[in-house]
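A single protein chain has been removed from this complex, and every other one stays in its place.
Moving on to chain A:
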Amino acid sequence: MNWIFQNELVIIAFTAIIYFGAQKLQKKTGIVVLNPILITIAIIIPFLIVFHIDYEVYNKGGKYIEFFLKPAVVALGVPLYQQLEKIKKQALHIIISQLIGCLVGIVSVVLIAKMMGASKEIIFSLAPKSVTTPIAIEVSKTIGGIAPLTASVVIVVGIFGAIFGYGIMKLTKVKNPIAQSLSMGNAAHAVGTSKSMEISPNFGAMSSIGLIINGIFTAILSPYILKLMGHWITF
């Protein structure tokens, strides 16, 4: 089995086929927990372990898939451009609420993790947990977290937000649809946005603004926020 996986094209095809199947499965069942990324990872990891294939071997093909992360983030400039008019109309409200969402997101996760006694590496890996994965991975690398850990936490957070987000906001009386969809994008990035997209394209558009703006804020601010927090807490 191991020798087949020495070929990087086999690895790429294998990953794409599993992802495609997972995507189909979610579309058919409509169950949010069956997130394609989560399922693909949950199939590949046990597979590699069972057949004694090292991650380094898998990554020979994996690195070609990962290569596209950066161009894909650049491509997010297109939806951002398309939402520009909408953003302008309520620019101040959006920016202030996103900024507060960003600050609260980083500070709260750091404080809770610290209180529970997590190590420095873990805390830094959790800090960018609210933003879309490629941005979170980059941020995590910049501030000294463990990028793969960040990646998995981000996905779990996104799925959690997509499943429970609107329910939580109903309970806490966040009633305004724009406020709901913006904070969904802020807290649960792309996965939350896909949930909003299911409700209506308008919800989806607002959520994507939340995900993009919080991504930018988190990328810019998180090193400084952590440095500031470092004055009061020893990580």
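Here, a contact is a pair of C-beta atoms (placed from the backbone, for glycine too) under 8 Å apart; a residue touches a chain by one contact, two chains touch by 3 or more; residues count from 1.
FYI, contacts and distances are computed from a predicted model.
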Completion exercise
Looking only at "Branched-chain amino acid ABC transporter substrate-binding protein", "Holin-like protein", "histidine kinase" or "Ligase-associated DNA damage response exonuclease", the name UniProt gives the absent chain is "Holin-like protein"
Exercise for the section: Can you work out which residue in A:Val156, A:Ile199 or A:Met229 touches the chain that's missing from view? Expected result: A:Val156
Fill in the blank from the handout: Note that chain A touches the chain not displayed via residues 15-16, 19, 36-37, 40-41, 44-45, 48-49, 55, 58-59, 62-63, 65-82, 84, 92-94, 96-98, 100-101, 104-105, 108-109, 112-113, 116-119, 121-122, 126, 129-130, 132-135, 137-139, 142, 146-149, 151-153, 155-157, 160-161, 164-165, 168-169, 172, 174-176, 178-180, 182-184, 186-188, 190, 210, 215-216, 219-220, 223-224
